[in-house]
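A single protein chain has been omitted from the complex, and every remaining protein chain is retained in its original position.
For chain A:
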Amino acid sequence: MSDLYRSALQARFAKAPQLPPLPGEEEEEEESEDSLGALPSGMGPPAAPSRTPRAARKHAPNPAFSPISAQGFFEQAMQVNVPASDLDFRVYYTAPKFEDGTVIICHHGAGHSGLTFACMAKEITDMSKGECGVLAYDCRGHGKTKHLSSPENPAEENLDIEVLTADLVNLVQAVFPDPQAAPSLLLAGHSLGGSVSVRACPVLQQHHYRITGVAVIDVVEEFTLEALPLMHSLLNARPEGFDSPEEAIEWHVKTNTIRNPASARVSVPGIIVPAPAGSPPSTPAYLWRTPLRSTAPYWTMRLGSLTDPVVFYLRGACTGWFTGLSGKFLSARTARLLILAGTERLDKELMIGQMQGKFQLVVIPGVGHMVHEDDPTHMAEVLVEFWRRNERVVFGVKKVGEL
């Protein structure tokens, strides 16, 4: 097919929200209203789940993939009540040795949990000899974070990017109530977490917190937005659930989702929950903590199941998870670091920004999308070096990124 046609297609996929819906697409949105569930239609190919039959898969749990507790990786795990977000956050924290150290606040990606940073946190603590603390938390609808008001785990979570950003800000204010006394913060986010961190940075700075830098891990706006239509088929390929944590860990390692088995053994238990009592017998024993399909409305502005024009307009006012990420990243008034896996490319905005020296780019080869899990050592090296170079030395000297 001609390049012209292909580029026109891609432009349309990227720009879909602004164009008026074509008559055929309007039709299909109405049809989805009739069906159960709020899955946006038209964004993925018809579901063709590739699951092997239940009976064929039952076998004894593999001890090589037994879960490991996060005890050896973080200093403490605590529940932090944040009424402002109506959430009881699960926070994994290693405090810095000295009062005026730095804490790296890590936000995980969609469908993961704070434990994803466990291996990396341990490496950071070792490398910085405890000077650098790490705070990783489970965000809304993930891991062991629960709602304060009942129900504890509502089926429908509001995962709008603005809400997630507010959650991060509220949590920081809860953990470090006094901005002056608080340690310097380094915001690190993986994938969706990167977008949240970039948006939270100016808000926290408004509240007078010291932000040493912001690190975005393996997410480039343009390519993520391009890949979003294909998410549905990717999600189809995921099994509905697992019979044991070992099986879940094994699946992640076998499908190369997480290439580091040691890290998988710590982080995967955080993303599965036992099936609730009273589920039909055909459901597996352990299900996904976060059903990613239902988060689809938040990926981009393209919404499938809402026909109320008022609501549509309001929703249009808030943005998708990754919209504007590149621009916001480049305009963050702090040191900026972008870590990419070996195969990633830069989009136009970032490429221009990189040529202008606006951020530091580190490419880590030999890793998949879970950069911090696949190679926690290299990752820790990069973050510790970034921290060292940008930590506040003398009061009054302008920091990198301050204009």
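Just so we're on the same page, a residue touches a chain if its C-beta (ideal position, glycine included) is under 8 Å from a C-beta of that chain, and two chains touch if they have at least 3 such contacts; residues count from 1.
One rule holds for everything that comes next: contacts and distances are computed from a predicted model.
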Could you tell me which of "Protein phosphatase PP2A regulatory subunit B", "Complex I intermediate-associated protein 30, mitochondrial", "NADH-ubiquinone oxidoreductase chain 2" or "tRNA (adenine(58)-N(1))-methyltransferase non-catalytic subunit TRM6" is the UniProt name of the chain missing from the displayed complex?
"Protein phosphatase PP2A regulatory subunit B"
For the full complex, which residue in A:96, A:183, A:229 or A:376 touches the chain that was left out?
A:229
If I consider the whole complex, including the chain that's not displayed, which of A:2, A:149, A:282 or A:356 touches that chain?
A:2
Those residues of chain A which, in the complete complex, touch the missing chain
1-6, 8-9, 11-12, 15, 24, 27-28, 31, 42-46, 48, 229-230, 232-233
